[in-house]
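Note that this complex is displayed minus one protein chain, with the remaining chains in position.
Now for chain A:
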Amino acid sequence: MVWTKEQMADEIVGMLTDGCSLNLGIGMPTLIAERLPAERQVFIHSENGVLGVEGRPTRETISPTLINAGKESISVRSGVSYFDSATSFGIIRGGHIDFCVLGGMQVDVRGSLANWMIPGKKVTGMGGAMDLVHGAKRVIVMLTHFAKDGSGKLMARCTWPLTGVGVVHTVITELGIFSPTGTAFRVDKLADGVSADDLWLPAELLC
């Protein structure tokens, strides 16, 4: 059985250390904020200028000035702080974030990531991703294993414009958890019932 998005989020929650700082990218990674038990004492950073994101607000507590980098409404925990964008990226670039979880379109065996444009088709912009991949101590990419056209997103070399070169430590898809080694993906864990054949990766790209 492949993992659901919630199970993927729970796998990442299992990797986090208590009391760590964590940045969550736009999209699937924001689910982690909702899956994280309060007793873990994790401080979630969002690059628009907040450290201490908790989950979602109620209809009573929602505030137009409480959003995450995906522009979604958030709630905050006690001990929260707010700051300008230069400080926010200083926190990132300065190496003060323990874990960062980003979405991705392609990731390769070198740990390079492409997630901000498809030439001739789509440009979203890099937002804070290029800074995050260089700043966080541990960079986790959370993505679906296959693109809509059926092609694999884990590959020998990214073909689309890069977000960063050799920056990704861990990749999680609905099929498993992988670590780019430079020449291949090390399989750290597979979802129950998933085999190496299901990954659709050439044997030389697996170890």
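Assume a contact is a pair of C-beta atoms (placed from the backbone, for glycine too) under 8 Å apart; a residue touches a chain by one contact, two chains touch by 3 or more; residues count from 1.
Heads up, the rule we're going with is that contacts and distances are computed from a predicted model.
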Exercise. What protein name does the UniProt record of the undisplayed chain give, "Ferredoxin", "Amino acid ABC transporter ATP-binding protein", "Succinyl-CoA:3-ketoacid coenzyme A transferase subunit A" or "Sarcosine oxidase subunit delta family protein"?
Worked result: "Succinyl-CoA:3-ketoacid coenzyme A transferase subunit A"
Seminar exercise, completed: Given A:T65, A:S78 or A:S195, the residue that touches the chain left out of view is A:T65
Exercise. Which residues does chain A use to touch the chain missing from this display?
Worked result: 26, 46-50, 55-59, 62-67, 69-73, 75, 82-86, 88-89, 92-93, 112, 123-131, 134-135, 161-165
